[in-house]
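Sending over a structure as structure tokens; questions will come in a sec.
Every protein chain except one is present and positioned as in the full complex.
Up next, chain A:
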């Protein structure tokens, strides 16, 4: 079945992606269909696997200070900085609601 406009809008808000046009939405639909093939496998009584690492040993590190003190290097990546602080916009700027948006989804 098709993905609803509300669901698409919800996804756009959560993941900060813009489906942009009908081709983008189509690709999403196809991706979901492709993944849905997993439902055909009977997994009754089978423990889900999280990761191929699940049988590996989780390495425990000693509590020593071995890193840090590289402020200059880290700030090189910052577009804007103020006295060794990274600069970000004031709080999360909420995306406009579906009705207010000027997006492709409006028309669909």
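The rule is simple: a contact is a pair of C-beta atoms (placed from the backbone, for glycine too) under 8 Å apart; a residue touches a chain by one contact, two chains touch by 3 or more; residues count from 1.
One rule holds in what follows: contacts and distances are computed from a predicted model.
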Which of "Dolichol-phosphate mannosyltransferase subunit 3", "1-aminocyclopropane-1-carboxylate synthase", "GATB amidotransferase" or "Phospholipid-transporting ATPase" matches, in UniProt, the chain that is not displayed: "GATB amidotransferase"
Hidden partner chain, residues of chain A it touches: 10, 14, 16, 50-51, 53-71, 74-75, 77, 82-92, 94
